[in-house]
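Excluded from the complex is one protein chain; the other protein chains are retained at their positions.
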Amino acid sequence: MNSHAATIDHHHDATTATGIPNKKLLWWAFLASDCMFFGALISTHLVYRLNPPPGNAVPTQIFNIELTSFSTFILLMSSLLMALAVNAIQRGNVRSTRTMLLGTMFFGCLFLGGQVFEFTHFVYVKKMTLSNSIFGSTFFTLTGTHGTHVAIGVLLLGMMYVRTFKPAQGGGLLLNFVHLLAVCVTFGVAFIWFVPGMIEVVYGASFSELLREHAIPFAAGIVGLIALIALGRTRGAVEFGEKNAIDVEAIGLYWHFVDIVWIIIFTAVYLLEYL
Amino acid sequence: MSAPATTADAGHHEPSKFHFYIQIAMILSVITGVEVVLVYLPIAKWFVVTALCTLSAVKFMFVIFFFMHLRWDKVFCTILFFIGLVLAGGTMWALLHIFGADASKPLSAAMLETAHLAIA
Amino acid sequence: MTRTRPAYRKFFRFAPAFLAGLGLVLLTSCNKVHQVFSLSGPQSTMVTDGPVAARQWDLFMITVYVTTFIFIVVGAVLAYAQIKFRAKSEADEKSEPPHQGHGNPLIEIGLIAASVALLVIIAIPTVRDIWYTHDVPDEEKGNALDVTATGYQWWFQFKYDTEMVKLPAGGETPLVTGNELVVPAGRPIRVQVRTVDVIHSFWVPKLAGKVDMMPNRANFLWFKADRPGYYYGQCAEYCGESHAIMRFRVIALAQPDYDKWLANQKQPARSVTAKSLAAAASVPRVQFASMKLESGAALSGSPEFDANPLAAWHKQQDVEKDEDPALVAKGRQLFSDKTCVSCHSIRGHEGIGVTGPDLTRVGSRSTVAAGVLENTPQLLGEWLRRPNHYKPGNKMWFGGFKVQDTQGEWQPNPKLSELSDAEINALVSYLHSLK
Partner (left out) sequence: MAEAIAKHAYTGGAHAPVKKATFELFARPTAKTGLVGWLTTVDHKKIGMLYGGFAIFFFLVGGLEALLIRTQLIVPNNHFLEAQTYNELFTMHGTTMIFLAVMPLNAAFFNLLIPLQVGARDVAFPRLNSFSLWVWVVGAILLNVGWLSHFVPAWKFGGAPSVGWFGYAPLTSKAFTPQLSTDLWVFGLQVLGLSSIVASLNFIVTIINMRAPGLTMMRLPVFTWMALVTSFLLILALPAIAIALVEVMFDRNFGTNFFEVSGGGQPILWQHLFWVFGHPEVYILILPPMGYVSEILPTFSRKPLFGYPIIVFSGVAIGFIGFGVWSHHMFTTGLGNVATAAFALATMAIAVPTGVKIFNWIGTLWGGQIMTRVPMMFALGFIWMFMLGGFSGIMHSAAPADAQQQDSYFVIAHFHYVLIGGATFALLAAIHYWFPKFFGRMVPEFWGKLSFWLIFIGFNCTFFPMHFLGLNGMPRRTWTYDSNMGWNEGNLVASCGAYLLGLGIFTYFAVLIWSFFKGKVAGNDPWDGRTMEWSIPSPPPEHNFAAIPTVHARDAWWYEKHHQEEIAQERAEHIQAEESHGGIHMPDQSWYPIIAAFGLLIGTYNMAQLHHPVEMFNKVIFATHLPLAITGLCILVTACYLWSLEGPGGYHLHIAPDGKVTESRGDH
């Protein structure tokens, strides 16, 4: 079977009883389930907002709405890139798919970095921790779970990205593994140290101070980045192609879902507090 | 099959939605902007809450129907997802009502109220 | 599948009929079986003594009537189908299959409608009674007595919110008792249920269904005792190791008796002086040699007690005749020395503790340790000697008799670990003088 011999209809799979590809069905069912996950978490948060106990944190004094709005925007953009990645692979364009995947991961990282900054800021500056108020407990757990979803999404995208390099003739597992490691290190360093640090800088911290403070992680990040660039050059034919559109699309579904959950969190947890 | 897929006959592919997606993303960003501005405007609270909920719902629908392709997929996918969505929404609604009822006022919050009374 | 029907088939065919017959015979004749199905125990929900429990039982009976009716109808049809359409022989089983009918929508809709109609019969009184059992009816609100019941692992504290007692140091505080709630009969009682630790539940079956003592929630229930009586209560929500024996009692008294009881409660703890004695005692009354209790025995009510618990309770209120002031004084001293005071209060005497039940009038209670043991001198002594045997894990043992070392292991508390017989004797005399 050749990719140019057949038109692949990305909305119909002739081998299944319903015409929906198995993977797509699996992911939609999982997302239905995930609705309940977040439903339970958001309920917990809102239930405790109904009748706050004495000594509860006051959200509006803690939130930084500009930053959060910016994060929201970032996540929306990542969704756009994800949609474009699917669009690209459905048209058989592996190159462009890679770029879009990296872009999605990059924006995901920005979002995560923003959250890391937000969390540390809340804990060290606003003195709101996981345990010193019920608001802290529910807020961190809810947004943290969402953040974990994003992080898992980045990891999955990274795996997908690395997989686009799998040589057509097989083999290369080790290289593949190193590649994945480079992705993890680079993006990990980016969202744990680099992005939050840069936000500090935007808010007035000194850049050189930052460099000195996190010298080791930054060095690791740069090594990772170089490895990424080196490994990212095309090396012969790859196995990945238009037929894998469903794989990219599946992860895309997950990614967009994480985005819509944030749409709800942004309104229910942040914006409504300002009324 | 291993050839870089860019060489594939473009005629067989469905038309690119590149520009369409960008337009959607722009609409989404604008809505987000409007939302943030809304909460600071001096208008009636009920109106803002309604507006926020509607706008979020609109964003939600845009993402699932366009970015997540529901619009182009079999309806069954939509049904499947909405089963989860509706049940989750219903459960949340019920929980919020149960906890919002007078009988559910926690003692710790009641303490806060009496403290306020004492001050007043 | 053998050709000839094995003989055992006959047995199995008649087994149901045989069983039904046996069941009937047993049900009607045998006394033991009668006891199994009789519902007249001290915690019966059927033999009710108050309007709330009565309503609940009546509602239950409505559900029983409706479901029994359905059971008889559906069961009859089912049994008929099972017998009528059974393949009679091997040949039957191999014959042409019966008509492959697929169903009949009219029958279905009819049955659905019938089910809904039957459910409405249950639903209406259910909703009515939810409101009735929730709170004291408006016309009786003015007459209601408010108390607060608080659950502790594993005992109950009762506070009379409106009955104030003077503190020796000045000021006043609501009257507090433990494990026995004394109320006036004929008046609605509104109980605020609270807890200091985990979830417990307040349940006096003959008076009212249970309401849980939820942490951080202002739950309450109401009941009314139609007549004076002695009622058994029990914690009904699993609350840890000794949940099974977290019991309590409600004693309903006629209003004059109640007033008398209340007046006495408001006094500080009773002190025994030579003057207050009716007659001099000579022998210690507690015989510890016989303290061993066999398994299976009733611990919380002797036959005499069970014959008329209310009378037994009244008797318990009387001061004992043969008190020994010296022994009592020694007991009072020990109560301080052995650090009992750190957990228990005896209003007017020593004692400031709040982690254990208030003991100001412990001698007049009919049970010890939340309904576990009858409050006889012997059993009270048993309690003091081996609290953990009678109530595993209880906080008097773990925290009093045993304390935690730095490793978190429980070590015997040198002050308290083993009380001698003489000490127990003195303590019991003292505690029983507190009427």
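The letters A, B and C name the chains in turn, as written, and every chain counts its residues from 1.
Basically, a contact is a pair of C-beta atoms (placed from the backbone, for glycine too) under 8 Å apart; a residue touches a chain by one contact, two chains touch by 3 or more.
Given the structure is predicted, the values throughout are model-derived calculations rather than measurements.
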Among A:M159, A:V223 or A:L272, contact with the omitted chain is made only by A:M159
Of the residues C:T150, C:S300 or C:Q316, which one touches the chain left out of the display? C:S300
Check the options A:S78, A:N93, A:S133 or A:T186 and report the residue that touches the missing chain. A:S133
Residue numbers in chain C that touch the chain omitted from display: 6, 8, 12, 15, 19, 32-33, 35-46, 53, 55-57, 59-60, 62-64, 66-67, 70-71, 74-75, 77-78, 81-82, 85-87, 92-93, 95, 97-105, 107-108, 111-112, 115-116, 119, 122-123, 125-127, 129-134, 153, 197-199, 201, 203, 205, 208-212, 214-220, 232, 234-245, 295-301, 306, 392-393
Touching residues (missing chain, whole complex) on chain A: 1, 6, 13-18, 20-23, 25-26, 29-30, 32-34, 36-37, 39-41, 44, 47-48, 52-56, 130-134, 136-138, 141, 145, 155, 159, 163, 166, 168-174, 176, 180, 239, 243-244, 247
Can you list where chain B touches the absent chain? 2, 76, 83-84, 87, 90-91, 94-95, 97-99, 101-104, 106, 108-109
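Operating definition for what follows: only the chains that are shown with their structure count from here on.
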What's the distance between the Cα centroids of chain A and chain B, rounded to whole Å? 18
CA centroids of chain A and chain C: separation to the nearest Å works out as 56
Scan chain B for residues touching two or more other chains and write them down. 104-106, 108
On chain C, where are the residues touching two or more other chains? none
Would you pull the chain C residues touching chain B in the complex into a rising list? 216-218
What residues of chain B sit close enough to touch chain A in their complex? 1-10, 12-14, 16-18, 21-22, 24-25, 28-29, 32-33, 35-36, 38-40, 45, 48-49, 52-53, 55-56, 59-60, 63-64, 66-69, 72-74, 76-77, 80-81, 83-85, 87-89, 91-92, 95-96, 99-100, 104-106, 108-109, 111-112, 115
Of all residues in chain B, which touch chain C in the complex? 104-108, 110
